[in-house]
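Everything on this sheet refers to the single structure shown next.
All protein chains but one are shown in place.
Chains here go by letter, A and B, matching the order in which they are written, and residues are numbered from 1 within each.
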Amino acid sequence: MIRKNIRSRRARETRLKIYGISSICFALIMLATLLISIGLNGYSALQQAYFKVDISVNTEKFVDERDFLNNKKMNLFNWDGLVQSALREFFPEVKERDEKKELFAIISANAGYDLKEIVKKKALGSGSHTLSVWLHLSDDADQYLKGRLSIDIPEEDRRINNKQIAWVNSLVERDIAKLKFNKAFFTSADSREPESAGILGSVVGSALTLFVTVMFALPLAIMASIYLEYFAKPGRITDFIEVNINNLAAVPSIVFGLLGLSVFLSTFGLPRSAPLVGGLVLGLMTLPTIIIASRASIRSIPPSIREAALGLGASKMQAAMHHVLPLAAPGILTGTIIGMAQALGETAPLLMIGMVAFIIDIPTTFTSSATAMPVQIYMWSDSAERAFYERSSLAILFLVAFLISMNLLAVILRKKFEKKW
Amino acid sequence: MPNLPMSLVFFMLIGTSLFFYFYSKNNILKKAAFVGQRSKALPSHYGQQSFLWAFIPSTIILLFLTVGGPNYIDQLFYDKIQESNPKLNQSFVSLILAKVINVSNGKIATDDEKILTLASDYKAAIDQLYFYRGLVVILCAALVGMFVSSLQSPRANARENVEKFIINIFFVSAVIAIFTTVAIILSLLFEALRFFSLYNFFDFLFGLHWAPNVAIRSDQVAAAGSFGMIPVLVGTLLISFIAMCVAIPIGLFSAIYLAEFASPRTRDFVKPTLEILAGIPTVVYGYFAALTAAPFFREIGFSLGLDVSSESALAAGAVMGIMIIPFISSLSDDVIRAVPQSLRDGSMGLGATKAETIYNVVLPAAIPGLVGAVLLAVSRAIGETMIVVMAAGLSASLTVNPLDSVTTVTVQIVSLLTGDTEFDDIKTLSAFGLGLALFFFTLLLNIFALSISRRLAERYD
Partner (left out) sequence: MAIKFRTKNVEVSYSDKKAIKDISLNIKKNTITALIGPSGCGKSTFLRCLNRMNDVIENCSIKGSVLLDEQDIYGPDVDPVELRARVGMVFQKANPFPKSIFDNIAYGPRIHGLASSDNELKDIVHNSLEKAGLIDEVKDRLNDQATGLSGGQQQRICIARAIAVSPEVILMDEPCSALDPIATAKIEELMNEISETYTIIIVTHSMQQAARVSKKTAFFHLGDLIEYNDTDKIFTQPENEKTQDYITGRFG
């Protein structure tokens, strides 16, 4: 009787196992697809198309009496013209006005500005100098050289026409243009021109924001969890606090953004787009996560430790601060790192408080306008230029790598300090 | 007047408070020697007492003046501008005020004499405010510090006093959770009520048309817009439903396999990997949805002869589902593992197969927790923002076709609030109406889910 149906019963078990394994495989394959597709999109942003020009510049026009370069005078100088005439020397056949325009479109619109910065950095003395500099090609030429612009589609639908392609090819043949390591990506802030846009501004913005988040959320979380674990008397207020904490942990992040907008910005009048406000909003958002982790960590410390301290005549506060808190610190730290990773990847609340602005300066204070890494990714993937996609992907790779290392750090810390009491 | 910025005042405050720490610590020793007995608490406790009393109240005053002061001055100047030009309307006065402020801190330049005078007045007022802020804060710290330390007696137990003070600070930290909830509700409610004073509440709740029209000129006829949230709500639910169709089966089966079948080595590998999936920022999923998944679904649809929108609900929902898989699997894994081993033994001891044990004993016992996990996941899907902002549409069409483009509550909030709109605009206010709806919807789900899970935890404790 039993033997008869055992085969079908076993088959059912095998089926369940197969469902499980294929579900896990699906999730893992999706993770791989996600990372690989972004990696394939992004790796090319590590390189950037540059071209080399020899430029002669007479600095007499913009040095001041003490032989220092004067900013104002430098800003008035036509650097673009200098670069453009240098470029034209490679292609003397280009004479028509429209044709010239097309030619100048293959180099970065920021090339003149970049040249000025190079001259400024070299702090040349007064006199005539000849410089050999590498400047950016335009994003379209860059994408073409990386093979990311399909040339099969009709010319008029393309961002780069046949003539321009021929120029770029000729520069490459003459070894004047080539792909080099994309330094600007790591050293500059955002820009309208993809070839000059970098992540440094958003990285600094994220760092400033996270600093505020930690300084705000961690002390509050520690104090709140010690209170709830050791001093709170069971009752309605304590229950209500707990319900609130658990619920806040599940409130959509965008709601915290709305809170920040209406309380911090319009009621308190704090500045828009500021890391200070971003940090406070993210702090409120991660507070429940850290409190829950800290309480779990405090609870895992056996009561015997606390009782031993109390038995020696320590006060409740002393037992908590001198004995329990140091032992719970690794757990609290782990929870904090996880909370910070969550805050670092968060985008929606920052959109609400205006950290989505286009900012070309690297932020320096907690109240200066700034953006954050995930917001930068969002803005870049929303841009029309193809070249911003690969930057967005590369920025994602950096962000994800950083987040994974934060999480790994948390796992390692947990393993290292895990104690069986 | 000397310039006293926030950071300088703060450091001076810390310095003053530290002074009283050391002063009290030494002073109590002298007093104890005078009385001829040991102080009841350690000298450092008396120091801490003075420090706390000097530091905390002054810090509160400092924060209050820093936040409230400039607002007060803004109000003064607002009135001043209004008085000199009674004919100007409100938004224009605000505009002039903004200009004055920007000129005063050198952000923009102007030739307008009137603005320049106002700006220099403004700057003087702010400087004066900051000077008095510093003065008041330091004076307050000094006076309170002196008062407290002079009253200290070796016979009084300073430790108890300090601890009571600290417990109260701890209590306030814990209560911040309540403050936050209340602040969320109040701020959403306040702005939403302003919205409902401009737009009928029932038209908002049951209206079938959502079109917050962009008004190019304020006198435009079409500027009114209509704010019926049903299409937005349907879009949100459609995308969440698609996400759940992906996430629930895959998350649950993964959890069952991990909790019941997987060897410890497999667990050790798969769990952290799934956690990576959970740790990826939503903006990355959004990027993936918009630039990889959406074109992919479009291609497939095209090859099947279907017209798939490039912002299809399917793409956004499917990617959101992938995002939620680890959320469901890790919560369910915990719930399944919380089912006592004795129940499994009982079933296995009767000769049940593992699958039978799972279907008939483990899952029924875990069902409340699993329902809780799924509800939390639904709440998360509804509140998820970045994926839909990047991959779902903006126009609100009332449809349940997953191949069409729909919009969600969060998409609308973002698009309404990230433009350069006036804060009092009906469009801006409508975002708070949506926010309020979103908050209450997810609140109900969360509370329900948490109470179910808690009941399960109590049963097997």
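As a convention for this text, contacts are C-beta pairs under 8 Å (C-beta built on N, C-alpha and C of every residue); 3 or more make two chains touch, one makes a residue touch a chain.
Here the structure is a predicted model, which is why all the values come from computation and not from measurement.
Participant: Can you tell me which of B:Leu331, B:Val361, B:Val374 or B:Val414 touches the chain that was removed from the display?
Facilitator: Result: among the candidates, B:Val361 touches the missing chain.
Participant: Using the touch definition up top, pick the residue from B:Asp268, B:Asp307 or B:Asp345 that touches the left-out chain.
Facilitator: B:Asp345
Participant: For chain A, which residues reach the chain that was dropped from this view?
Facilitator: 1-6, 9-10
Participant: Over the whole complex, note the residues of chain B touching the chain we left out.
Facilitator: Counting over the whole complex, chain B touches the hidden chain at residues 263-264, 340, 342-353, 356, 360-361, 364-365, 459.
Throughout what follows, only the chains that are shown with their structure count from here on.
Participant: Please work out the Cα centroid separation of chain A and chain B, and write it as a whole number of Å.
Facilitator: 20
Participant: Looking at the complex, which residues from chain B come into contact with chain A?
Facilitator: Contacts found on chain B: 67, 70-71, 74, 159-160, 163, 166-167, 169-171, 173-178, 180-181, 183-184, 187-188, 190-191, 249-254, 256-258, 261-262, 270, 272-277, 279-288, 290-292, 322, 325-326, 329, 351, 353-356, 358-359, 376, 379-380, 382-386, 389-390, 410, 413-414, 417-418, 423, 431-432, 435, 438-439, 442-443, 446-447, 449-450.
Participant: Considering only the defined contacts, which chain A positions touch chain B in the complex?
Facilitator: The touching residues are 2, 9-10, 12-13, 15-17, 19-24, 26-28, 30-31, 33-34, 37-38, 41, 219-221, 223-224, 226-228, 231-232, 240-241, 243-248, 250-256, 258-259, 261-263, 266-270, 284, 287-288, 291, 315-317, 341, 344-348, 351-352, 356, 374-375, 377-378, 381-382, 389, 392-393, 396, 399-400, 403-404, 407, 411.
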